[in-house]
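One protein chain is absent from this view; the other protein chains keep their places.
Moving on, here comes chain A:
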Amino acid sequence: MAKVLCVTSGKGGVGKTTTTAALGAALAQAGEKVCVVDFDVGLRNLDLIMGAERRVVYDLINVTNGDAKLNQALIRDKRLENLSLLPASQTRDKDALTDAGVERVIAELREKFDWVVCDSPAGIERGAQLAMRHADVAVVVTNPEVSSVRDSDRIIGLLDSKTVRAEKGEQIEKHLILTRFDPARADRGDMLKVDDVLEILSIPLLAIIPESLEVLRASNVGCPVTLNNPLCAPSRAYIDAVRRLKGETVAMAIPSDRKSLINKLFTRRAA
């Protein structure tokens, strides 16, 4: 059974697109057939993070409007053959997305893939609600920072009321990914602690992604971080997250790149 996963946050700039690319690639690296879908109509960026920006022909709106068939719009990743991208439109706005169109595309994606990972736009309006509407699983991306945590709380409320599963009285699986976490700052008392965020949001923790230069490097070259440098700290955290999503029990840790010289050597070599 295919699973539709929505990566959402409310607040912008917290790492939704990075997380979508990293989880999508890590799922594909684990052998799953994956499609990552950009729902940020008008401000697409997943194509850039995936390194496919020069190959976009059709987009989500073309498919929902019937201008193109789904298989004509899907862009197959050059590095992983079981990973595809459905880009958003750059020229339309979010009103161009119709409820029925999105429903049809998601149903078609479910038939072709094991995982459909939807990158939500920021905000809590129509675009974000359409991205989460058909999700079975939601990953809420949060920074350990007051405004991000408050916005995540609003998004959790929407997940529990505006999704198809919620409307049918079913549960939507919700997980938290805490990004840009800095253990040293948290220890000094300058950053919200993991437990603080978990206590406020009260949804299960899927991963803690440490603040890392590797995330910026991966976006510079247009490659999901889990593919660009699978051994770096954020990649290890995302790969563990994928194992948990697939049902494995993995002890929670905050990976670090400053562990040992050997670790450093391996990281350097993989880059």
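Simple rule for what comes next: a contact is a pair of C-beta atoms (placed from the backbone, for glycine too) under 8 Å apart; a residue touches a chain by one contact, two chains touch by 3 or more; residues count from 1.
Operating definition for what follows: contacts and distances are computed from a predicted model.
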item	value
Protein name, per the UniProt record, of whichever chain is missing from view ("Sarcosine oxidase subunit beta", "ABC transporter permease", "Cell division topological specificity factor" or "1,2-phenylacetyl-CoA epoxidase subunit A")	"Cell division topological specificity factor"
From A:112, A:162 or A:217, residue that would touch the chain that is not displayed	A:217
Residues from chain A at the interface with the omitted partner, ascending	48, 51, 53-58, 62, 67-69, 71-72, 90-91, 216-217, 219-223, 268, 271
